[in-house]
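A single protein chain has been omitted from the complex, and every remaining protein chain is retained in its original position.
Right after this comes chain A.
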Amino acid sequence: MDILQIVGLGLAVTFLALILKEKNQAFALIVSLVAGVFILLMMVDQIRLVMDMLNNMAQNAHLNNVYVATILKIIGIAYISEFGAQIAKDAGQNSIAGKIELAGKLIILVMAIPILTAIVDTVMHLMPQMGGG
């Protein structure tokens, strides 16, 4: 029954923000931001279940722990930067939203460096004769 709560909350907040927008833009924006935070807070428990499942699967498969941790971190960064960028877009600040998304992408790329290095190392290890050309 979580979904009914969330949809009801979303509709109520939409109309409240619609009324508040005529009076005061910033207040309407903060109301919608807080509603977004609440919906995410409700969803965090579900996300935790999925993450625990992924973690268990990775441990059963004897994967390297560092890679799994990195992937989980990357998923978290993607969620957070998307959230921030959409709030900024709601406020009409498209350029700030673009910068937030850019920062998220860059940080994800930096975090993926160990994985990329491991892939390149593995490929080089597979064909040692090709090194000399």
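Operating definition for what follows: contacts are C-beta pairs under 8 Å (C-beta built on N, C-alpha and C of every residue); 3 or more make two chains touch, one makes a residue touch a chain; residues count from 1.
Just so it is clear, contacts and distances are computed from a predicted model.
UniProt lists the omitted chain of the complex under the protein name "Stage III sporulation protein AC" (options: "Stage III sporulation protein AC", "ABC transporter substrate-binding protein", "NAD(P) transhydrogenase subunit beta" or "Acyl carrier protein").
Among A:Leu11, A:Met53 or A:Ala69, the one in contact with the hidden chain is A:Ala69. Within the entire complex, the positions of chain A that touch the omitted partner chain are 9, 13, 16-17, 19-20, 23-24, 26-28, 30-31, 33-35, 37-38, 40-42, 44, 47-48, 51, 55, 65, 68-69, 72-73, 75-76, 79-80.
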